[in-house]
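Left out: one protein chain. Kept in place: all the others.
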Amino acid sequence: VAWGPNTNIKWSLPAVCFVWQLSMIILFGVFVRYNEESDTHWVDYRKENNITSDIENDYYFRYPSFQDVHVMIFVGFGFLMTFLKRYSFGAVGFNFLVAAFGIQWALLMQGWFHSLDYTDGKIKIGIENLINADFCVAGCLIAYGAVLGKVSPVQLLVMTLFGVTLFAVEEYIILNVLHAKDAGGSMVIHTFGAYYGLSISWVLYRPNLDKSKHLNGSVYHSDVFAMIGTLFLWMFWPSFNSAIADHGDGQHRAAINTYLALASTVLTTVAMSSLFEKTGKLDMVHIQNSTLAGGVAVGTAAEFMLSPYGSLIVGFFCGIISTLGYIYFSPFLEEKLKIQDTCGIHNLHAMPGVIGGIVGAISAAAATNTVYGDLGLENTFDFTGPFAKRVPTIQGGYQAAGLCVALCFGIGGGIFVGLVLKLPIWGDPADENCFDDEIYWEKCTISKQSSHMPLISPLWEVSM
Amino acid sequence: VAWGPNTNIKWSLPAVCFVWQLSMIILFGVFVRYNEESDTHWVDYRKENNITSDIENDYYFRYPSFQDVHVMIFVGFGFLMTFLKRYSFGAVGFNFLVAAFGIQWALLMQGWFHSLDYTDGKIKIGIENLINADFCVAGCLIAYGAVLGKVSPVQLLVMTLFGVTLFAVEEYIILNVLHAKDAGGSMVIHTFGAYYGLSISWVLYRPNLDKSKHLNGSVYHSDVFAMIGTLFLWMFWPSFNSAIADHGDGQHRAAINTYLALASTVLTTVAMSSLFEKTGKLDMVHIQNSTLAGGVAVGTAAEFMLSPYGSLIVGFFCGIISTLGYIYFSPFLEEKLKIQDTCGIHNLHAMPGVIGGIVGAISAAAATNTVYGDLGLENTFDFTGPFAKRVPTIQGGYQAAGLCVALCFGIGGGIFVGLVLKLPIWGDPADENCFDDEIYWEKCTISKQSSHMPLISPLWEVSM
Partner (left out) sequence: VAWGPNTNIKWSLPAVCFVWQLSMIILFGVFVRYNEESDTHWVDYRKENNITSDIENDYYFRYPSFQDVHVMIFVGFGFLMTFLKRYSFGAVGFNFLVAAFGIQWALLMQGWFHSLDYTDGKIKIGIENLINADFCVAGCLIAYGAVLGKVSPVQLLVMTLFGVTLFAVEEYIILNVLHAKDAGGSMVIHTFGAYYGLSISWVLYRPNLDKSKHLNGSVYHSDVFAMIGTLFLWMFWPSFNSAIADHGDGQHRAAINTYLALASTVLTTVAMSSLFEKTGKLDMVHIQNSTLAGGVAVGTAAEFMLSPYGSLIVGFFCGIISTLGYIYFSPFLEEKLKIQDTCGIHNLHAMPGVIGGIVGAISAAAATNTVYGDLGLENTFDFTGPFAKRVPTIQGGYQAAGLCVALCFGIGGGIFVGLVLKLPIWGDPADENCFDDEIYWEKCTISKQSSHMPLISPLWEVSM
């Protein structure tokens, strides 16, 4: 096996890791401190503010959800991408690297926009910041799905640096300037992340990618590994969509809506997968991915009074659309639009994300005092302060505007970053070496061995 | 490889999925709404009821346990069944499908019996309903274990439709009519589910199943995948048994009792497994399954004052009995009683479930005011309202009656549903195609390949 000398990342990867990590330390030193709930002064703060119990600390409202989200980011995204027969190290390992960098950079970028204490110029962090950092990284990991197997870890780090930056800005515009709501991030995370990744993949189009076609597929047990990712994403999605929702009914309702939307999606995904095969067999690709579309699409509206059947309806259509996407749209994307999308993020994140934004806009516009209650309406949409006079119909318009912002940032940012990544300095693999762990990982070279010894090991083939 | 044309489920599977999912949407539209803790009116409800903090929302008492239970249902049950060398897709995938449908139908069925608001005829759901739906589905997934590899996904869906229905009725009789307690579901979930599955398997007996004997076993790594299921079930079982227990000491005690019973089971399982092999080797089947028996058996009594050593004793005997079941009773069941039990649910759920019911009855009958305290006794057994005059000894009798109800529903329901599933319309595999993913899954056909190319891939055999 030959590969271009350019996949040597012996200097670039360590350099990027060291320099960026040192920068994080310096920036954290200058800017980041504990907030009043994670600082030892909490004990004074409690007394001053008549908080009766430690359990009122935001930590207890959000920590269980945080840990679930954390699992989604590292095990969910990581293992979902292990489906390729020969890229499991890259899937899990680079996902790990990119997310570990991204959460630090996100704490800073989101901190400057959302958690800056103007009295001392410091970012004050607590559990909600950790969740938001994980969310921010999710956008970049979605984008990774489009370029899986075709880029170097250095490129992934660059993608993440820019991705987190763009994310923080679009999030600020959508949530703060437009005052749109997006608890589960259909727009902010999924739409942005998916179009960011697709645009990058478009710019990095490889006309001769079929040279590594033999590795661009799964084997039996790599599909089983991928199901670990699928299931942890599916199971913990209610935590994802409720993690930063309002205390009390907000978190409660977001979890219920997501639980239901996801259940519905599974059935229509199975139905469509079976319907489009000769003898009604199921395709693992659909089960691994399209079953999750309902969680994406219910993200924005999860904390609204979408009602249980509303959630089921959203899930119902997303299972159908996402599976059809894998069957018809992915080949079209690749052949006509020249977008090579390894994991099919267009079907799992882009389309369901846009649907989620639209569902959010419609359900916000349709909100009434009867359904929500006066206080409930004010609470759910935060019609307070400068937004005290906003009404649901107007809110619906701002929600739609938010969706456009996410799309623009995703596409525009993706094209820009794609051009940066096209520079011939990042150590990406040649076409014939894509989807192969051998390029970036030690001790998994099969080529040398295969020339002088039989490669069949009896070790894993026992008790048949 | 030849299989009957009847395994074509191209129309039946999509039809069932679509029609049933549409029915769910309609029924949810008519019947299901948020309850007062997941509705935006919570903010008003809080004020009216002087609830001092959002953290008093039931969501915060139960959400962590809910997510653990959710993992048990989808990863625990799913991966536990991946032990077969060639049925991992069916194990994880059909488990996923069946559970996703079952939780919706369970929300309705259990809702009508337990959460119907008579003022407006609506089912009002919150986090506890989601947990109960997961519990209800657990009964059907246990039953799946008996028929694993021998039925079509359409049959599994039919099994689940009836299973959930029967479950909701027996649960209503046991918990509401008899007023028995069963926090961890030894009777309601495990006894019912196991006898339901065993009865179905008895009706569907295949005399020539040894035609697919070569696939009815594990390989090295399928056993490792199965350990993922085992461990997530084992670790989260304290959450399972405490998820719907009383707030405060009830949940606390249920978690402790389950933790201890399970620890004890592991040691006696290992002891028995080693004792019955020539050189003291361990059998993975026992480690994967019998180690969980203590969790089943401590289900009913988990919230009682079973005391820590009581829990250890329950676990001690269950490890022994369950392992002996795999060694002696499973062959007997198959040869003499004509019950083919793929996963050995008789040893993991049926016997421990019955033991759990008996332990529950005895420990309820033995409850005293000295041990529980007056208030504690009333709280634990809910001796209020129409049951205010019930005493522990009587309660013990009702507990025993509950066990009988679970048994009757399991056996009777199973025989009926077995007969329904015997109809030659469900696309089940021929005897020689059992335990083979090839029948229902795309891209895992080995037969064609094996005829014209060497099947040995070097890809997974590296760095030896």
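Assorted remarks:
Chains: A and B, in written order; residue numbering restarts at 1 for each.
Just so we're on the same page, a residue touches a chain if its C-beta (ideal position, glycine included) is under 8 Å from a C-beta of that chain, and two chains touch if they have at least 3 such contacts.
Since we're looking at a predicted model, the values are computed, not measured.
Contact with the chain not shown here comes from a single listed residue; of B:Y34, B:F61 or B:F101, that residue is B:F61. For the chain left out of this panel, the touching residue among B:H70, B:R86, B:K124 or B:H349 is B:R86.
In the complete assembly, the contact with the undisplayed chain comes from B:M272, out of B:V188, B:M272, B:A297 or B:A406.
Within the full complex, the residue among A:L116, A:V219 or A:L375 touching the omitted chain is A:V219. Residues 7-14, 17-18, 20-22, 24-26, 28-29, 32-34, 37-44, 46, 52-55, 57-60, 63-64, 67, 70-71, 74-75, 78-79, 82, 85, 88-89, 92-93, 96-97, 100-101, 103-104, 107, 125-127, 130, 153, 214, 217-221, 225, 228, 427, 437, 439-444, 456-464 are the ones on subunit A that touch the missing chain. Within subunit B, the residues in touch with the undisplayed chain are 52-53, 55-56, 60-61, 64-65, 68, 85-86, 218-221, 223-224, 227-228, 231-232, 234-236, 238-239, 247-249, 251-253, 255-256, 259-260, 262-264, 266-268, 270-272, 274-275, 277-284, 287, 291, 305, 307-309, 312-313, 316, 371-373, 375-377, 379-380, 443-446, 449-450, 455-457, 459-464.
Please note the rule applied: only the chains that are shown with their structure count from here on.
Rotation angle relating subunit A to subunit B: 120°, from a CA superposition, given to the nearest 5. Look at where the CA atoms of subunit A average out and do the same for subunit B: the two points lie 32 Å apart.
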